[in-house]
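For reference, the structure is listed below as structure tokens.
After this line comes chain A, so read on.
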Amino acid sequence: MRGPRILVFSTINISDPGIDLAGASHMEYPASVEVIPLPCSSGIRPSWIIHALKRGFDGVFIAADGGDCAYHPDCTTLTGKVVERAQEMMREEGIDPGRLKMAAICSVCAEAFVSHMKKFSRYLEKAGGRE
Partner candidate 1 sequence: MEGKVGVFICHCGGNISDYVDVEKVKEAISGLPGVVVSTTTMFACSDAAQQEIIDSIEDEGLDGIVVASCSPKLHLHTFRGVAARAGLNPYRYVHVNIREQCSWAHRKDRDAATEKAVALIRAGVARALRSESLERFRVETRPSVLVVGAGISGLRSALALSEMGLSVTIVEREEEPGGFFRKVRNAYPGGLDGREVVDSLLSEVAARENITLFTGAQVVEKKGTVGDFQVKIRVSDGSTVTLLVGAVLLATGFEPYEPAPGEFGFGHPRVVRLPEFLELLDGGRGMSLLKDGDTVAFIYCVGSRGTKGCEEARPGDYCSRYCCGAAVHTACRLAEVFPGVSQYHLFRDMRTYGKLEALYEEASREGAVFLRFPGDSPPAVVPDGERLLVRSKDTLLGGEEVEIAADLVVLVTGMVPRENSGLVEVFKVPVGRDGFFNEVHPKLRPVETVIDGVFIVGAGQGPKTAQEAVASALAGSAKCASLLLKGYVELEPFVAEVDRDLCEWCGECEKVCPYGAIRQVHCEGKEVAEIVPALCKGGGSCVPACPKGAIDLAGFRDSQIRAMIDALAGGGA
Partner candidate 2 sequence: MTSRVDPKVKEEVQRFGARDLSLCFNCGTCTATCPLSAEGPSFPRKIIHLLQVGLREELLSSPEPWLCYYCGECSTSCPREANPGETMMSARRWLIASYDCTGISRKIYTSRVWEWGLIAAASLLVVLLFAIFHGPIVTDRVALNTFAPVEWISLADHVAALFALSILGTNALRMARSILGKNGVSPLAFVRALPVFFVNLFTQKRWKECGESQREWILHLLLVASYVGMMVIIIFFLSWFQTDEIHPFFHPQRLVGYAIAAIMMVVPILFMRGRVRRDKEIHRFSHPTDWTFLILLFLIALTGILVHVFRISGMPEATYAAYVIHLAVDAPWVLVIVPFGKWTHIVYRPFALYLLAVKEYSLREAVEGQPETA
């Protein structure tokens, strides 16, 4: 594997098209980034994040809908709570909470996604591999 492994939770309607657009525009980002699309970022179980980190992912990135979410007017707050709880659990497990990042990625935010991935990768590289 090249570079730190990042699991991205994207959202089917909003952030996944943004990530698609990065590829369609031939913007390069590390191949060690892998994506699982879900309906809405507020539906992520913190335990999935812990699970991923335990199974070998170096970091988890939540590509949230932000204000554009069609499911929840307060999507950002709800997703924020998920992140909070996950980070709490990470601390309990002795995992650096910095290994979980969240940002709003809209359907045309290809550039933003790529730069987040690169930045997160660099952070995780510095933080060192897990296990």
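One rule holds in what follows: a contact is a pair of C-beta atoms (placed from the backbone, for glycine too) under 8 Å apart; a residue touches a chain by one contact, two chains touch by 3 or more; residues count from 1.
On the choice of candidates, all candidates are chains of the complex that A comes from, given by their letters.
Nothing here was measured: the structure is a model prediction, and the numbers come from that model.
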Of the candidates 1 or 2, report the single one touching chain A in this complex.
1
Tell me, which parts of chain A touch candidate 1 in their complex?
1-2, 5, 7, 12, 16-17, 19-24, 26-29, 31-32, 34-36, 38-40, 42-48, 51-52, 55-57, 69-75, 78, 81-82, 85
